[in-house]
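Selected chains from the complex are presented in situ; the others are not included.
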Amino acid sequence: MPGMSMKLVLRDAGIGIALLLLIVFFSLSTEHFLTPNNISNILTQITINLILAIGMTFVILIGGIDLSVGSMLAFCAVVAGTVLTIPDFSVFQAVGLATLAALGTGVACGFLNGWISAFWGLPSFIVTLGMLNIARGAALQVTDARTIYSFPPSFNAFGSQMVFGVPVVFLIALALVAVAWFVLSKTVFGRLLYGIGNNEEAVRLAGHSLMFYKVAAFTIAGALVGIAAMVYMARLNIASPIIGIGFELNAIAAVIIGGTSLSGGRGTVIGTLLGACIIGVLANGLILFGLSDFMRQMITGVVIILAVIIDKYRERITAA
Amino acid sequence: MTHPDSGALHQAAAAEATRVPILDLHDVRKRFGGTVALNGVTLSVAPGEVHGLIGENGAGKSTLIKILCGIVKPDSGAIRLSGEAYEPQAPRDAKARGLQVVHQEFNLLPFLSVAENIFIEHLPRNLFGVVKRKDMNVGARSALDAIGLKDIDVSWPVERLGIAHRQLVEVARALMTDSRVLILDEPTATLTSRETDRLFTIINDLRSRGVSVIFVSHHLDEIFRICDRVTVLRNGETVFSRPIGETSHDQLVRAMVGQQLQKEMASEAISSAGKETVLSLVNFRHAQSPHVDGISLDLHKGEILGIAGLVGSGRTELLRAIFAAEQPLSGTRLRNGKPAPFRSPREAIQAGIGFMTEDRKEEGLIMTMPIAANVTLASLSSVSRVGLIDSKLENAMTEQLGADLKLKYGGPSRHAATLSGGNQQKVVLAKWLARNPQVLLLDEPTRGVDVGAKAEIYALIRRLAEKGLALLVVSSELPELMTLCDRIMVMSQHRIVGELARADFSEEKILTYAYQGERRHAGH
Amino acid sequence: DKPVVGLVMKSLANDFFKNMLEGAEAHAKKRGDYELKAIGMQNETDFESQLNGVENFITQGVDAIVIAPADSRAMVAPLKKAMDAGITVVNFDVSLDEQAKKDAGIDLAFVGPDNRGGAKMVGQALAKALGEGGKVVILEGNPGADNAAQRKLGFEDAIAAGKLDLLDSRTAHWETEEANSVFSTMLTAHPDIQGVMAANDSMAIGVIKALDAAGRSDIKVVGFDNVSAVAPFLKDGKLLATVDQFGSQMAADAIDKALEVVAGGPKLEGWITTNIELVTKDNVK
């Protein structure tokens, strides 16, 4: 029985072991890695990818994929940025309306992604690839390729706020993880998302509307992009139409390193959190370790693969 | 339809059995986590012997077979093949040593052609590795003809085939390569008697060529018809292994379930069918139907209406159309006398209809999710409050239905994939019972369910009918329909060709109707 | 009818080239005696689409091609093809590689700024502020991009001239967010950084935000490009200096030169340098 529970812990830990190994390695090999300052740096750096990856988890769980999150981030940001710089509002009004604008834009794009792929039965890969281009083009068009800047100082201050050395934006992301975990594991809605990822036909024949759940998953991903856009703006105080290029790959990587199956139906948002941490720790640690840019890129590739190998190895051991 | 007489062969087999057994298992054990699947199986198969392997659902038959073909490794025990130690590491090893298997769950390639599926092990090739398509198609054609599957084109993708046809394609594939031991895991579960007869002709032929066959079935009459010897597993143990001539039906049942079975099936059922029509179809034409006038029928409250027919006669299509899993072409569907133009299964379910599909793997179960999640899939609103799942309630419901259906399982949180085939089938049934429907459409409801559990399920269906549930039952097992139903309709070529009241039930009459449509069709 | 000028730029999804395009469009409207066709590329390293753009222009039979090459070597061959087709070609913004031109047997003038000189200029402004021995880091542009390489060389020139101490040099691929992350980490590793040279202003903004977050106001930052978003930072001293290349003027100048040749003027030769200017608190608009 103790062996049994040990196994269960190992199974849950999963990719956590790889993360732990990385942390131990960097703590021993670099001077500054485990300083409070650096930890809060890492947490800040993880935040945006983590928020995007939470939404991506919903989409991947139903067997879809969303390539458009990077472009949508830019689109949400420039729309919200435009609202935020309207001079007549008070800070409070401006930030409120900008948040609504970011969420609304994200929700609208996500809804379109979901609706088009569900209604026409198209692979979401292609639909969101289309949206990748559409949202980027739209972001460039509405701003005429210009960066929007000079947001209210208090908004910017919020972006670098700390609570006990933990960035507030990271706490927001963590809260979103908790909500997503709850929704996915405790609610009917979440149960059916898993079900669809596993066996769409069985769920349909049990009387559930696939359309609704598919559209919902993409819409949630869109809403999270909106939140990520606000965090981006608060942190960097700009909104540019060319931000977020390639962010989709990072978000997908976090989800998959975290153990969610790309074909859907299996995985947890806690895994996604760990996956995002691995990516963040790696990026930070390798710079502290002092590797050259090119070596760093190579090692990043190697470690990503090693992390999932460790996860697999753990699985083999616990299965035996 | 003469059953091949195997008396002479019995003697030959008996003579051979004294020689070295081709396959010899000694005290094989296997556990999956906490579940003991095999707890000491000992089995010996002689050359040219047809060896029946029977046992309740979850007794360990499929696990034993997986061990033999190298998918699962045993924890302990010795296996000898032709006297030599045999420890297959992969399916390839088993094939190399002359073992062929037809698995209980399908293993076909849906988008490849029937011919390619049949030849997948050894696609005929020339020197450059190019598939000899003509040879392959001709070979596949004759393989299908041999098992009597004449009406499908070998270039069709398998996804176009119904479940029975798929089963036959699997059998045809296993027969492609010469083997020393052929293992068939419930091949007849989806077949009607016509196909089963053909399969038995083939098995007899193999036996006469010295091939050993391990045959798994829940139909004891089949065991008596075809086997030379029978082995009974109970809870993963061999409890009984005897030449077929030295045992009896009752003895086998006793050995399987460990007690005398009540004669539930034979008991004369009293119809509880009322006058009220709960579901009726008027000129209802399902998607594949070639007939403009479609199908018309009435289903009454508390009635059990059976639909018989040959494989491919359109029974599954009809049920799917009623349930709006596929949109019908034309015609009217009435629920309690009112038009019910469902657009999706969702609406059908809301109107109190349930539908248990024939293909549990593809349409019924979510294999990698817990049993409880599968049981409550269609009734999530009754185990949840404001969208939150009450897992206590969910587990209670699962345990309740599990007990009703005599489900053998590790626990409600185990994955459906860990269940034996028959127990998976029970989970699908439980999913619909959990909803308390007023009309239940059942497509091959006891596919792969053992005799004991079958009796339980029959009793349960009867009880439900007494409470007013109306059932439309499609089954390829005529005895099942005849035990269960108040009325049987016979389908052929997508139309209803005959109807029998309970008093007129007989296999002969049903088959006459079923073949009649076929002949008429051929005459065109 | 009017001569047609094909303008080939880099990514238009970028303030710098966007300004350049607008400058060119305004210029075309003002002069009114030529037709402007402009194309950009998908991203910085999308050499293909520039190549395709040049090929499409040759197909359309434009009179002149004015190009800011994505790569100083890759564009030589297609431009030779254009010249062979009798099209006037003017190279601006990034100079084509001398050796590559020689190998291809073409002689092509360059109209444009001195990226290396500009970087040295802004680097020296930083050196002056820090004094000898000041500890600096560089944030590089895309590895492999010609202007990134030129600017890095310029920074290194300034470091050598001002006897600064270079602690680390890393790429942030021209991007604000990446610059923010990379620089925060560099700051952890080297808390004693005194100055930062960013190869463009987008990265400088990321650096400034990282400094804000770390509460460090003692570190001086210089950038490059003078995009409008840095004006406030120049004013409040968070950005010490940047370099203006007058991009909006650059394309217009190159087009003028091209039209002169099309109209039968003499062939262009050598390096026709365009203006660059150091922008600081004192002269920011």
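In order of appearance the chains are A, B and C, and numbering begins at 1 in each one.
Operating definition for what follows: a contact is a pair of C-beta atoms (placed from the backbone, for glycine too) under 8 Å apart; a residue touches a chain by one contact, two chains touch by 3 or more.
Just so it is clear, the model here is predicted, and its values are computed rather than measured.
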Total chain copies in the file, per protein type: A x2, B x1, C x1
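Heads up, the rule we're going with is that only the chains that are shown with their structure count from here on.
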Chain pair with the higher count of C-beta pairs in contact (A-B, A-C): A-C
Where the CA atoms of chain B average out and where those of chain C average out, how many Å apart are those spots? 72
Between chain A and chain C, what is the separation of their C-alpha centroids in Å? 33
Where chain B touches two or more other chains at once, by residue number: none
Pull out every residue in chain C that's touching 2 or more other chains. none
Chain A residues within the chain B interface of the complex: 186-189, 191-192, 194-195, 198-199, 201-209, 265-266
Touching chain C in the complex: which residues of chain A? 30-32, 35, 37-38, 41, 44-45, 48, 136, 140, 144-147, 149-150, 156, 159-160, 232, 235-238, 240-243, 245, 283-284, 287-288, 290, 293-294
Going by the contact rule at the top, pick out the chain C residues touching chain A in the complex. 11-15, 18, 43, 143, 170-171, 175-177, 180-182, 184-186, 188-189, 202, 205-206, 209, 212-214, 227-229, 232
